[in-house]
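Submitted below is the structure of interest, expressed as structure tokens.
Presenting chain A:
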Amino acid sequence: MLKLVSAIISRDLRLAMRRRADIVSALFFFIIVVSLFPLGVGPEPELLRKLAPGVLWVAALLATMLSLPRLFADDHRDGTLEQLALAPQPLGLIVLGKVLAHWLVSGLPLALLTPVLGLQFDLSTDALWVLTCSLLIGTPALSAIGAIGAALTLGVRGGGVLLSLLVLPLYIPVLVFGAGAVDATVTGLGAQAHLSLLGALTLAGVFFAPWPTAAALRIALE
Partner candidate 1 sequence: MDKRLINWFRFASPQAFYPLAGRMIPWFWALSAVFGIAGLYVGFLVAPTDAQQGEGYRIIFLHVPASWMSMFIYLVMAFWAGLGLAFNFRLSGMMATALAPTGALFAFLSLWTGALWGKPMWGTWWVWDARLTSELILLFLYVGFIALQSAIDDPRRADKAGAILALVGVVNIPIIYFSVKWWNTLHQGSSVSLTKSPSMAMTMLIGMLLCALACWMYAIAVALMRVRTIMLERERHTEWVREELGAKAKEQ
Partner candidate 2 sequence: MYWNSFSEFLAMGTHGIYVWGSVGVMALLMVLEPVLLVRGQKSLVARLKRQFRAEKTERSTQSQR
């Protein structure tokens, strides 16, 4: 089982490495969106510190949206997906592998960039640390939940926009707990509760979301 998942992950990573430009452009989208906010609301450090967690998290959600449509589309186009669906291994596990690979190339880089971007918002070291942790913990849930939307909109016209429409409302809990963790540290409540809930969301997402995703893929392949 683990072998299957890791094989899928390494395959998807190899494919992603061939198209590095896509990863880099999503990252730059994230950086640009985050950098636009101070230009929009003004440079007061007080205000920026307050806005930072929300801005970074919303930008992360949007950056994830950019890479989601391609999660299954390439495999669908060249027929690989059909082969995978016919394979004796459960499709849910294959989806899990693809979700984890997607996180490695989209969510993880976002989280690693966060400390640098947080500096633009004058965040304290504590807050910066918690924000990075929250993104590390929370972004796998984004990939997992997003996979459902990507499977549902596979091959549908206007798929990209539709995908955001379907998936963004489902991201709200992740956003609330992720950005809330930083607020909680700043106000002195401690981020533990938020981070544990975020972890619970991620675990639940990663374990349960592949199954509806697999069902949606089968429907799309019919």
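One rule holds in what follows: a residue touches a chain if its C-beta (ideal position, glycine included) is under 8 Å from a C-beta of that chain, and two chains touch if they have at least 3 such contacts; residues count from 1.
In picking the candidates, the idea was that all candidates are chains of the complex that A comes from, given by their letters.
What you see is a predicted model, and the numbers here were worked out from it, not measured in a lab.
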Touching chain A in this complex, from the list 1 or 2, is candidate 1
The answer for chain A against candidate 1 in the complex is residues 148, 152-153, 156-159, 162, 165-166, 168-170, 172-173, 176-177, 180, 183-184, 197, 201, 212, 215-216, 219-220, 222
